[in-house]
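Heads up, one of the protein chains got dropped from this complex, but the rest are sitting where they should.
Labels run A and B following the written order; every chain starts at residue 1.
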Amino acid sequence: MVRCASLGLLRLVAIMLLAGLMGATLLRIAPGFGSDEQQFNASLSSQSLQALRQARLTDSDVPSYYGRYLVSLLRGDLGVSHSLNQPVRDLLRDRLPATLRGLAVALSAAWLLGLLLAAGAQLFRSPLFRFLANGMSGVFLSTPAAVLALLFVVLRFSPFLAAALLVFPKIYRYTFNLLQESYELPHVLMARAKGAGTWRVLLWHVLPAALPQLLALAGVSISMTLGVILPIEVICDVPGIGQLAWQAAQSRDLPLLVNLTLVVTLLTVCATMLSDQARRSFTRSTV
Amino acid sequence: MKWLRRISFGILLTVAAACMAAGYLAPAGYEHQFRDLPAAGPSAQHPMGTDDVGRDRLARLLYGIRVSLLLAPLAAALATVMAALVGGVAGYAGGWIERCMLLIVDLFLSIPWIFLLVTVRAALPLNISPQASVTVTFALLGMLGWAASARVICAGTRDLMKSDFVWMARASGFSGFKLLRLHVLPNLRDTLLAQFWISVPVFIITEANLGALGLGVAEPLPSLGSLLGELQQLVTLRPEPLRFVPLFVLIVIVSCFQILLEKRQVNV
Partner (left out) sequence: MRRWWPWILLLAGLQLQAQPGGELRFCIHSYPRTFNPLLVEDEASETVRYLTGGVLVRMDRITQKLQPELATEWKVSADGKRIRFKLRTGVRYSDGTPFSAADVVYTMQQLMDPALHSATGDAFRSGEGAVSAQALSPALVEISFPAAVANLASLFDTVAIISSKSPQREMAVLGPFYIAERKAGSYILLKRNSNYWKKDANGRPLPYLGAVRLEVEQNREIEALRLQRGEIHLINAVVPAVYDKLSRSDPALVRDAGVSADTEQVWFNQMPGAPIPAYKLAWFTSTNFRRAVSEAINREDMARIAFHGHARPAVGVTSPANRFWFNGKLNHHPYDPDSALRRLKQDGFHMENGGLRDKSGNEVEFSIITNAGNSARETMAAMIQQDLKKIGIHVNVVTIDLPSLLERVSSKFNYEACLLGWINADLDPNLQMNVWLSSADNHQWNPKQSSPSTSWEAEIDRRMKDQASSSDERKRKQAWDRVQQIVWEQEPFIFLVNKDALVGISPAVKNAQPSFLRPQTFWNVEELEVK
């Protein structure tokens, strides 16, 4: 148990370090690194422009920047954002809760809707129900996040509910297929032939068969949802980390981006590790 | 629901034919600007009206569907194949190979790939044709969009490896890639189809969103995604239902794909 947890922690740290380094490298090689909008400010003198360029290029050597960053990380110093002129730690402390709240709302609503519709399609076996469920998921899968988010703002609904509607089609689609596959398993057919009730078949035979993959889906659905929430935060000006990510991308803000990459990696890997662990425990208990 | 499949097939065929025949069906070229008629309503000359620059909406829709429906499914297929390979190999091999590959998958999910897209675009010549540039964009999306479903496929593969028919196949001498290809992956068809079906509209919309970073389709070539971008002007949207036609078309196409690719439900 302890060995397992230690290995898991080691894996988490390794992935975070690698992700941070790769994120920093990608940002460094991207065009526009070191550029600043102030370069077009006609009021600035030649010396000021030169100083501006120098300041933006101080972190241009990625390995040495990353090394310095890791050392300061151990002291709890996450660096200072170039573009926002504030300590990254303060920015994350102020913004992360909004994103986490949104993530929780969107994820719960998406899973609830996706599971209900997928299970309903299997339970009722009604072509009309399936048609409507498929249609609904097709509509939201095809709608751009910006359009739906803006519509929700116009209607004064929470934009995170828009995120839920955008994520649920993926959950619904995978879940529907998984349940359908499970319904065709021999032991499920046997149970139905023996007269087991609809709900019993679903809860006792179908879901357990589909659960390992559903748990895997649960793990990746967090990164899927995060991928939807971040642009919605930008569009709807929710003061979460989505805005920070956009700011980091637009300004090539290395300190901000590295920290955000670590946060996203932490969330993603924790989610997948938890889902793996749940799947393993479930598999062991059913053997 | 045979009739539904037939209708879906018919719709897709009609859409495909309309796109291929865009040169004949479109009232004008997709780039021609009728500057005396910007944002005009439907008329005999322009059945779907014109956009803000005076370009015929129908022409842009037909050509836009052609671009998106050619490239998005290809990108989705690429992502699906990559997910199948990575997830399949990881689930098949198990052990440290699986752990390493899942580590790579998690890394892939966490890294801000947007900078790679920006870098690749910057490396392309400025005078590259819009068609070539949008093809490159979709290819990159396909190469980067596989990670999420690889995990699901890995989990599915792992379960299948414990099933009786796989044991039987192994006992019969099947192993390695042949086992994966002939016995494992076909049984993951539904998961793979779900991945493909989801990816098509996601890639179309992602291409539109990338326009904000200059990575979308270049003027004057339209794409379904760029046409959907007009809807972002929600507040200033004039009450023109025709602006929603690209969205409606995408929904119909995606739904038709889904109906056709869905396995028939077995009713016992």
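Assume a residue touches a chain if its C-beta (ideal position, glycine included) is under 8 Å from a C-beta of that chain, and two chains touch if they have at least 3 such contacts.
If you're wondering where the values come from, they're calculated on a predicted model, not measured in any experiment.
Annotation: of A:Asp61, A:Asp77 or A:Asp90, A:Asp90 touches the absent chain (contact as defined above). Set against the missing chain, the residues A:Leu44, A:Leu73 or A:Leu185 yield one that touches it, A:Leu44. Which of A:Gln243, A:Thr261 or A:Ser275 touches the hidden chain is settled by the complete complex: it is A:Gln243.
Against the chain not shown here, chain A presents residues 30-49, 51-53, 83-86, 90-91, 94-95, 150, 153-154, 234-237, 239, 243-244, 247, 250-252.
Residues of chain B that touch the chain left out of the display are 31-33, 35, 38, 52-54, 118, 121-122, 126-130, 211-216, 218-220, 232-236, 238.
The criterion applied here is as follows: only the chains that are shown with their structure count from here on.
Averaging C-alpha coordinates per chain places the centre of chain A 20 Å away from that of chain B.
Residues 1, 4, 99, 102-103, 106-107, 109-116, 118-119, 122, 148-149, 151-152, 154-156, 158-159, 190-191, 193-194, 197-198, 201-202, 204-205, 208-209, 213, 225, 228-229, 231-232, 234-235, 247, 250-251, 254-255, 258-259, 262-263, 265-268 of chain B are the ones that touch chain A when the two sit in their complex.
On the side of chain A, the complex with chain B involves touching residues 11, 14-15, 18-19, 22-23, 26-27, 29-32, 125, 127, 130-131, 134-135, 138-139, 141-147, 150-151, 154, 169-170, 173-174, 176-178, 180-181, 183-184, 189, 192-193, 212-213, 215-217, 219-220, 223-224, 231, 245, 249, 257, 260-261, 264-265, 268-269, 272, 276, 279.
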